[in-house]
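With one protein chain removed, the remaining protein chains of the complex are shown where they sit.
This part shows subunit A:
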Amino acid sequence: RLLIVYPWTQRFFDSFGNLSSPTAIVGNPKVRAHGKKVLTSFGEAVKNLENLKATYSKLSELHCEKLHVDPENFRLLGNILIIVLAAHFTKDFTPACQATWQKLVGVVAHALAHKY
C-alpha cells in the first residue's frame, strides 16, 4: 500500500524489479518478503517497548547512513500499517485501539530516526 498510495516511496526499491502497477506491486515477491521483514521487526519493538532506542539503534544507523531514508517515510509507513490494521480488525479497531497504535508507530518512527 505504501508503494501504491505514495508512489514516490518506490525510490528506495530500485532492486525490487517490477513496481510498474498496483498489480505488479501486489504480486511482487520481493515486496512481500520485505513486508515480512518490516513487520517482524515491528514485533521486536512490541516485545521491547521499554527499550526501543537500544533495540533499533543498529537499524537506525542503517536507515540513515546506508539506506538514506528520510524519516518522514517512517511516519507514512506507520499510518499505512494502521489503515491495514483497521481493514483487518474492522470494528475491533476502535478509536481507543487506534490511538494506542498511533502512539506505538510514533515511538518506533522516533527510535528509527534517533541515530540520524
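What we mean here is this: a residue touches a chain if its C-beta (ideal position, glycine included) is under 8 Å from a C-beta of that chain, and two chains touch if they have at least 3 such contacts; residues count from 1.
Here is the rule we go by: contacts and distances are computed from a predicted model.
Trainee: Which one, "Protein farnesyltransferase subunit beta", "Hemoglobin subunit pi", "cysteine desulfurase" or "Thioredoxin domain-containing protein 17", is the UniProt name for the chain you do not see?
Mentor: This omitted chain is identified in its UniProt record as "Hemoglobin subunit pi".
Trainee: So one chain is hidden, and I want to know which residue out of A:Leu39, A:Ala54, A:Leu67 or A:Ala87 touches that hidden chain in the complete assembly.
Mentor: Result: among the candidates, A:Ala87 touches the missing chain.
Trainee: Under the stated touch rule, tell me which residues of subunit A contact the chain that is not displayed.
Mentor: Touch set of subunit A with respect to the missing chain: 1, 4-5, 22, 25-26, 79, 82-84, 86-91, 93, 95-96, 98-99, 102.
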